[in-house]
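Every protein chain but one is kept in place in this view of the complex.
Note that the chains take the letters A, B, C, D and E in the order they are written out, and that residue 1 is the start of every chain.
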Amino acid sequence: MLEELFLRGAIDAFLAEDLGTPGDLTSAAIFGPHEMARAEFVAQEAMIAAGLARVAAQVFVRVNPAISFTAVEDGRSVAAGETVLTLAGPVLDLLKAERVALNLAQRLAGIATLTHRFVEQVRPLPVAIVDTRKTTPGLRALEKYAVRVGGGRNHRFSLSDGVMIKDNHLAAAGSIARAVSMVRAAIPHTLRIEVEADTLVQVRECLDCGVDIILLDNMDCHTLRQAVEMGQGRALLEASGGIRLDNVRQVAETGVDLISIGALTHSAPSCDISMRLLG
Amino acid sequence: MLEELFLRGAIDAFLAEDLGTPGDLTSAAIFGPHEMARAEFVAQEAMIAAGLARVAAQVFVRVNPAISFTAVEDGRSVAAGETVLTLAGPVLDLLKAERVALNLAQRLAGIATLTHRFVEQVRPLPVAIVDTRKTTPGLRALEKYAVRVGGGRNHRFSLSDGVMIKDNHLAAAGSIARAVSMVRAAIPHTLRIEVEADTLVQVRECLDCGVDIILLDNMDCHTLRQAVEMGQGRALLEASGGIRLDNVRQVAETGVDLISIGALTHSAPSCDISMRLLG
Amino acid sequence: MLEELFLRGAIDAFLAEDLGTPGDLTSAAIFGPHEMARAEFVAQEAMIAAGLARVAAQVFVRVNPAISFTAVEDGRSVAAGETVLTLAGPVLDLLKAERVALNLAQRLAGIATLTHRFVEQVRPLPVAIVDTRKTTPGLRALEKYAVRVGGGRNHRFSLSDGVMIKDNHLAAAGSIARAVSMVRAAIPHTLRIEVEADTLVQVRECLDCGVDIILLDNMDCHTLRQAVEMGQGRALLEASGGIRLDNVRQVAETGVDLISIGALTHSAPSCDISMRLLG
Amino acid sequence: MLEELFLRGAIDAFLAEDLGTPGDLTSAAIFGPHEMARAEFVAQEAMIAAGLARVAAQVFVRVNPAISFTAVEDGRSVAAGETVLTLAGPVLDLLKAERVALNLAQRLAGIATLTHRFVEQVRPLPVAIVDTRKTTPGLRALEKYAVRVGGGRNHRFSLSDGVMIKDNHLAAAGSIARAVSMVRAAIPHTLRIEVEADTLVQVRECLDCGVDIILLDNMDCHTLRQAVEMGQGRALLEASGGIRLDNVRQVAETGVDLISIGALTHSAPSCDISMRLLG
Amino acid sequence: MLEELFLRGAIDAFLAEDLGTPGDLTSAAIFGPHEMARAEFVAQEAMIAAGLARVAAQVFVRVNPAISFTAVEDGRSVAAGETVLTLAGPVLDLLKAERVALNLAQRLAGIATLTHRFVEQVRPLPVAIVDTRKTTPGLRALEKYAVRVGGGRNHRFSLSDGVMIKDNHLAAAGSIARAVSMVRAAIPHTLRIEVEADTLVQVRECLDCGVDIILLDNMDCHTLRQAVEMGQGRALLEASGGIRLDNVRQVAETGVDLISIGALTHSAPSCDISMRLLG
Partner (left out) sequence: MLEELFLRGAIDAFLAEDLGTPGDLTSAAIFGPHEMARAEFVAQEAMIAAGLARVAAQVFVRVNPAISFTAVEDGRSVAAGETVLTLAGPVLDLLKAERVALNLAQRLAGIATLTHRFVEQVRPLPVAIVDTRKTTPGLRALEKYAVRVGGGRNHRFSLSDGVMIKDNHLAAAGSIARAVSMVRAAIPHTLRIEVEADTLVQVRECLDCGVDIILLDNMDCHTLRQAVEMGQGRALLEASGGIRLDNVRQVAETGVDLISIGALTHSAPSCDISMRLLG
């Protein structure tokens, strides 16, 4: 569910950004076009590998389709010092792709690793850790892929493939029931409807008009638990707002179905990976 | 030095990513095309503002050139609760641009704020905090702009506008002197040459062949101080590797000219900003 | 729910296709750049207007933002001889946009008009006429917009915003239950799951594992009626295959919720509209 | 004369439209990346095959260059039930390209088949059936290719590669002679000049000033015959307007050289083709 | 007949090439965003002005639509020292567009001026000076426009809007007659057919099979004169090959209709124009 077809154009743009015109001046002055080498991506800290074969290696392949590689599988837990990607090809091409590939691999590993830590916290409760639209502009498909690699699940990818009725919509429509019916009349029947609820009264209204998913926004655990009781499985319940590694377990124990966390994508620190050139 | 000309295409791509086809289904079902509103971006925590008028507001303008706005100046220190951007225009257009604009503003503020904290640590020493090429693919120009807003300086933007001779280049060339002379013969005369040095012996060799900038890679403060003494101003000295908020002051006190820090761009957590829709 | 933001690029490509290099040779040889004129789009047959202000007129605006226009509202029933769009601006620009704008307006009116005829056939039964992915490559968003204008509803826009489990998927998964559970585990929770059923046995299996939508593929009306009885409202039922203007009423009377028709977009003949240049 | 070079970009755009982000959710949940299959396009009705190897198969190849195929030759008359394209490759890639490839193949076959029916009607008279610029925006080169496949000929591809002087141009220039001389002075000498004539008086004027091609617009057969007599081969005569399958023979018998028909491209119903996946 | 619609994209690409990322570093360090200025393009030598309002000024407008300008009309003969374009707007934007606008204006004036010199040489003979496809890749439409500005005429713009049967085609077809009939059967009827002839025997064959235009390739003036006599106006005759300012008059006097000269576009030296910034 990471559509490689669309990666090609993005990778070209990333390479153009990093190479500039006329390209890698330093290396072109030193190496000849036919010198071959091997290279390794080495994890400098423990992490969940993400986007090695499908993303980082593709940067090298895009620079030169003749570069060969073997990579650690996405989702594997990797120790500091482990080699996660091995490459072979012309030195000039390996160096050309290095920085872009590392920047991507480090960010994706960072997201997968943070997601994994959240997922571990709530194991084995029947709750999903899900992402949001708070992703890096231009990298949403990749970042949401890293969330899945880390064991999380994806929320909608865009404003087109999911409906979320928020306070502004409710205010304009006049009531939850009316907003839901306006939206239901307009959208493809293939989509569920989600409504953001700030209070238990709103949760009740959502349940009464057959909302599919209820976003429980910034509720404390006590209130979440009441919402769960109220819901009785008639709607998916998604907790959101202020969730951190140190309180996610408590939230999960309230019985909600999903916990959505913007920080998975907007604030995961990059993992440290470096490239080593071999003879 | 943020070239707005080139932002247009990027913003269009970011909007396409977030809107999808057929666009904001929820809002289109609720609001009419002529309903007007005002909106505010409110800082939810203290931060250095970055990219409000020049980036976030431009997302709204790109959606609809008739949207008007006033924004806090980039670089200003903002308190939690302060309004940093005020907008007025059609509700549908405000909602359409919201998420992309917030994602950008939050990330840029995050980078400016982190940079500012580093800059504060070394004040008033005559040393520059500089970024690296460890930026988010697709966002380099914006992220480097945020570094400047936070008081930092920029390193090269691409492999084309700066030369950095690293260990691989040295190994292939045989010596620093030979690597430098190969590079000098090939590049535009408008560029300086930087060499990565791991030891004081290498620093000495760099100085001997007239290198313009020496990257002192992962040296402890004692060694850095020796390099500074050795240099006597004949080359710019740039410390790099393992620099954190809690040790940057010590590094600065060694007398190096520049301290480059990848984390400024690859690991700055986003600042929290939210959009409030007003009547 | 027609995202005009994304029309701009498409219109430019359509104009390039029709103008070629060096452009409208004939008109450039005859008219000066400052000659002004008015023009009218006149319906040559009865039709449902579609895409006049939002699409056809935008072609003219894209050629020259100074062109002004007034248009009949989308969805209005128009008689032969009626003017549906009035334009004013430089003659050269009106002629430059003419063919592309007409080609679009004629096709969209064709789709809206055909959809409207189907919708009229089933009125006032509680059933929706919906489109499919059998659209013209490059024009899906516009064609699906025309379906809505004609009173129809939209099925999914792409393989990303809806799930449809077909016979190949079922064969590979081994059973409906297993296919549904594999899909449910992988997709965003914002999407419903639709399964294609060829027999009542399959309908039963779908109902048993909580499928949201069942596509009743090429069933006769008797079977459709049995499926409706079986369903009792627990899933949306969508009839599909072999539906024409002369049998759609019968299908609708079986009680299905939706009737999907590929011909709405792949075989609607264009409506006849012509442009008249005035003084 | 279908330039495949330019198809690549169009196919990518069509695939992006149909796949969306994150792609084919349903199939990705069911099939593994290494499962192989064969697939067949089967004609569900009699038709003239068009665009199989050069267009539809190229969609598959664009998704995965490793997909192999054999196809019926363009222009062949195919019976209902015949296999027109056989493919082999990874299931996921076959399903990814299916809808776009079918949508194209069905439309092109529709145009070739309709063109062929017109061509059959006028056989063996020395008259060409030609298309117009009333094509689907974005698909002109493909649709004009299908017209050739069906036995028709092409009119100009854009406003740049042919000159057509119409009533508006004549009114502005003052006379046919003056319009022709203005145009002749401005255009490349490689192009012929065509003038639209509504009356025999205009036909006479066209002949008098050496027009290369005369478009006889909406004339009845009697008038067409008079124009042919008047022309005596000094100009190509093109009949246009209101031509249908049931009157094209009569028009052809008047002796005109060309008959242009917009419906070939704007109103040809798609032919029915389906894809069958084999083990 | 210079389609401005398509200039926008090209100008953006030219600006990106000249500005790079992060843009005009020098000026951004010196000037504030609100400083206004006027600027003048001054001809440093006598020339035919070309592409000032329609091309060079558009580069400035693309950088900032608020820049105003007045320009000398294309085709005017300008003396050394004359101001040909006056601009007013923000200094930073004037400097940003300067180099690209000058590079274009200088090249186009160079082509128009050289064309004009050829045209003057043959005045008032009834012969046209025409260009070829030997243009700068990416600039064909602009360069052919400059040829027209200089008083020349255009040959075909691409391989699609003109037919030229050369020796290779003849060899493959077996004879001129057969080549012409193969081509006539395949191309739109809106195009004329041109054949390259190396000998008078070939000229005769061309005339015998009704070729529209004959390219007389590298013939001396005596042979050209014989070809003209042979032709008696039945085909357009185009002389080509080895034509210079010092022999073009003689060629023209042979009576050919057209003289095509590759050097107009591939070897015209740029005219010298400079930009002066005023207070």
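Please note the rule applied: a contact is a pair of C-beta atoms (placed from the backbone, for glycine too) under 8 Å apart; a residue touches a chain by one contact, two chains touch by 3 or more.
Keep in mind that this is a model prediction, so the values were computed, not measured.
In the entire assembly, the chain absent from the figure touches the shown chains A, B, C, D, E. Among D:A141, D:I187 or D:L277, the one in contact with the hidden chain is D:A141. The missing chain, though absent from the display, is touched by one residue of E:L104, E:V203 or E:L236; that residue is E:L104. For the options E:R38, E:R76 or E:K134, the residue in contact with the chain missing from this view is E:K134. Although one chain is not shown, part of subunit E still touches it, namely residues 10, 13-14, 17-31, 35, 91, 95-96, 99-100, 102-104, 106-107, 110, 133-141, 157-161, 163-166, 168-169, 172-173, 179, 182-183, 185-187, 191, 263, 266-267, 269-270, 277. In the full complex, subunit D makes contact with the omitted chain through residues 1-3, 5-6, 140-141, 144-145, 154, 157-158, 161.
Where subunit B meets the omitted chain, the residues involved are 1, 128, 130, 153-157, 160-163, 186-192, 194, 213, 236, 238, 257-258.
The criterion applied here is as follows: only the chains that are shown with their structure count from here on.
Here B-C and C-D were compared by C-beta pairs in contact; the pair with more is C-D. Spacing of subunit C relative to subunit E, judged by their CA centroids, is 45 angstrom. Distance between subunit D and subunit E, defined via averaged C-alpha coordinates, is recorded as 33 Å. Centroid to centroid, with C-alpha atoms defining each point, subunit A and subunit E lie 52 Å apart. Taken residue by residue, subunit D touches two or more other chains at 17, 19-23, 25, 28-29, 96, 157, 160-161, 163, 186-187, 191, whereas all remaining positions touch fewer. Taken chain by chain, the contacts link every pair, so each chain touches all the others.
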